[in-house]
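Every protein chain of the complex appears in place save one, which is left out.
Let's look at chain A:
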Amino acid sequence: MRVLLTSLRLQFKQSLSRSTYRFVIIIQPILNTILLYFILSNKNFVNVGEYLFVNVSVMNLWSSIVFSSLSDLTREKRMGVLGSNFASPVKFQWIYGGKVIANLILALWSFAVSYLIIQYVFDLNIVLPNVYTLITVYFLLLISFTTLSLFLSYFFLLNRQAIFWINVLEYPIYLLSGIATSIQKLPWFLQIISWLLPTKWIVGLLHQIFNAKYNILTSANVYGLLILTALYGIGIIVMNNIMERKILVEGQLEVY
């Protein structure tokens, strides 16, 4: 746990010192908000402001994962620190978990940016749910995104084309999670894929709480999110063992 907190603290400093990350949490939310506003503006939503806020927030979180947490792996590989981290007595998931959580906490800033743009530039009203509900859901979201990001990180660990895949991953998730369009409009096989993504359940859950239709005991989104988080959690343990062995056998951390 101490390593996780140290890694988290280090990541705060590292991320904020990088112009790319500052772009991800300040400029990109502005662009995403504008983009999504025009995509959704001709739709007949009663509460378009809240709808826009929820979707753009999840969009920003996803950007934070792919362009920060996953990119960090390739960056650390280049810097040589990935090898030092891997060969330390601490398990990789504690070190990397701290980094992911730090990036997700920092991504809260992007929520604020989007909120201000929607509220004051587009003049759309957003009624925030009660603070306890928000904190509970954000906590769920944090755990769920952390497990997803850690799970994905194992695929990028030895992948020499990680940057390519990081870019490829960004936009399809917006479609599969119901951010840019309704999932029901997608072909059935894509809808099945979307069920495997925490983002889909998070979007659903956030819409519920903003519509005051949230009940933790009856929300299918909560259960969907918890089940997926548990599955990804198990996946992390399995992948950790597989990848640790693979790294030791293939030796592709490129420390030298």
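Here is the rule we use: contacts are C-beta pairs under 8 Å (C-beta built on N, C-alpha and C of every residue); 3 or more make two chains touch, one makes a residue touch a chain; residues count from 1.
The criterion applied here is as follows: contacts and distances are computed from a predicted model.
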item	value
Listed names "Iron dicitrate transport system permease protein FecE", "Thioredoxin family protein", "Vitamin B12 import ATP-binding protein BtuD" or "GvpL/GvpF family gas vesicle protein", with the criterion being the UniProt name of the chain not displayed	"Vitamin B12 import ATP-binding protein BtuD"
Of A:40, A:90 or A:142, the residue in touch with the unshown chain	A:90
Chain A residues touching the omitted chain (full complex)	2-3, 6-7, 10, 13-14, 17-18, 79-81, 83-90, 95, 247-249, 251, 253, 255-256
